[in-house]
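I have a structure here, written as structure tokens, and I will follow up with some questions on it.
Missing here is one protein chain; the remaining ones are kept as they sit in the complex.
Chain lettering (A and B) follows the sequence in which the chains are written, and residue indices restart at 1 in each chain.
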Amino acid sequence: MFRFLVRRALGALVILLIISAVTFWLFYAIPRDPATMSCGKNCTPDMLEQIRKNLGIDHPVPVQYWDWLKGVFVGRDYAGFGHCDAPCFGYSFANREPVLGTILDRLPLTLSLAFGSAVVFLIFGIGTGMIAAVKQGKWQDKVASSASLVASSLQIYFVGYVAMYFLVAKLGILDNPSYTPLTENPAEWASGLLLPWLVLALIWTANYTRMTRSQLVETLSEDYVRTARAKGMSSRNVFFRFAWRGAMGPIVTIFGIDLATLIGGAMITEYTFSLQGVGRLAVDSVEKSDLPMLLGVTLLAAGAIVIFNIAVDAVYALIDPRIRLA
Amino acid sequence: MSTTNPLLDVSGLTKHFPIKGGFPIKRTVGAVQAVDGLDFQVAEGESLGLVGESGCGKSTTGRLITRLMEPTGGTISYRGQNITHASRRQLAPIRSEIQMIFQDPYASLNPRQTVGKIIAGPMEINDINPAGGREARVRELLEIVGLNPEHFNRFPHEFSGGQRQRIGVARALALNPKLIVADEPVSALDVSIQAQVVNLLQEVQKELGIAFVFIAHDLAIVRHFSQRVAVMYLGKIVEIADRDDLYGNPRHPYTRALLSAVPEATVDENATARERIRLTGDVPSPINPPSGCRFRTRCWKATEKCATEAPPLVQISGNKPGHLTACHYPETADVIPAQRLSQDPESAA
């Protein structure tokens, strides 16, 4: 296990380095100068030069990348901001705020959104999928299958606005989406996020229903499940200890990737409910040509995917003894 | 029988599959010794049977001589030409002469192609246009393998398992091959169908003079089909001989044990009970094969010598020429009682 983690951590580092380099290169491939953008209307060449120096972009691209990389590992000195301790992801071109601080500010909301909706869609998705698989071909299965087909083709912005209109504005059952830190007031934290959780979870629930059903239909017809029945195990035992055990692996794999994607930012959801999370930050940084912020958000998203991938492999090995980590 | 000018000449053929491992950088830390130093020849028009239990390397051998796999060592010569590491282009003219028939008639035919297209495939790939056109040739081939020539437009799923295997045979015959490697061609078929396919292959072999390497685990079918038989164990040939010598006078303890384990559908009380040798344990792993003789861990005759010294595959005293055995302590007695052997017109000769 230790060897596995070390090897995979090294691999992850390489991947993140490549991603950061590619992002850097892509950013400058677009003919847009961040200095000009923040210089304003009455811009003189001298001012421009000064801005470049302050932002640390007065060097060729490879040197800039090297400076940025150094900043991440050992910290760096900016002409405009002074010393920045490692890990230094730089300062926003747009509002001159430190990148790391901004992301850490936004992250709790994004994590709350991701984990909260994950709890909802896992419970409902897997539960419904199990019922559909057990009642294969019966009305329960047909209802679950068609409902999940409809739900998975819905779009968040549509469902989101409709839900806000009816549940919040018309009926007043739910609170207007807002974010209160969990540590401040757990009740407000939950009530403010309940609507986004439910809307986000609705669509994902549909996916997990279908996935759980199809995995279980497959494992229920496995020979070892038949053997378990042939030796007199009760139906409940056969279902949970044998069929579900076999279906879990693929579901865990997909869930790991899905959760990582959500942590990278549920952009549309955040926009729909006017929440200031990481996804929103990512879109804004693209719009404003804010390279340091964009790099930070990209690495967060990539890092989440890489880390969850490693976690998924580790969990898979726990579920399935045939998998050996090396 | 080592012919002076064999069609296929295999010498020292070896295939090791590397095992990756190590830390922090993965490297080769061991090898699965699937095939380890095989020597045999196949004469033109001859049928060589390759028998052995799972993991003995017989299928790997088939894939090596058709060059579907790259050998790790040794040489393969086809008509005197060394093809061991021949490139794709060098192999092109030979590919049409060496064909393969696979075990699973369901998996080895493309379900989206018509039978006509499947059979014509080898002609297309090698850009061969027979006189009268490819379609006429396909019809002719269908007829040869006992299928309705009008069915060339149908898809594989419309045929039964036995018929599919016939399609596989037709495809193998499309380019007038000189050598066919048949890897368990009947073991996936129903018992009542197996004989149909065996007969077809035998007709093809005799009438078209095609040499066969017939790979199977069923000793009775191999005996019926092959003029010469090689018995493999853990990547090595332990015994090779003419059919009658091998089945009538097996000298290697493993050959003998294998023959005695075959259950026969007879209830004739007059027939002398066949010898029963029960091997204990399982075939060891080819990753760490036993030292010396690889069979020694299951052999009732094994001594110190067997652990230290690998027995060479040689003609031992009492054997006819061409009957080679790799054993320090070969068997002597006839395994099949003489009384029953005499009913066999072949062995009377």
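Here, a contact is a pair of C-beta atoms (placed from the backbone, for glycine too) under 8 Å apart; a residue touches a chain by one contact, two chains touch by 3 or more.
The rule is short, and it goes like this: contacts and distances are computed from a predicted model.
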item: Protein name, per the UniProt record, of whichever chain is missing from view ("Putative 1-cysteine peroxiredoxin", "Peptide ABC transporter ATP-binding protein", "Cytochrome c-type protein NapB" or "Na+/H+ antiporter NhaA type"); value: "Peptide ABC transporter ATP-binding protein"
item: In the full complex, displayed partners of the excluded chain; value: A, B
item: Contact with the hidden chain (one of B:94, B:193 or B:208); value: B:193
item: Sole contact to the chain not displayed, among A:7, A:53, A:245 or A:288; value: A:245
item: Absent-chain interface as seen on subunit B, which is shown; value: 53-54, 160-163, 190-196, 198-199, 202-203, 217, 219-221, 223-224, 243, 247, 257-268, 276, 278-283, 336, 340-341, 343-346
item: In subunit A, positions touching the absent partner; value: 136-138, 222-224, 226-235, 241-242, 245-246, 319-322
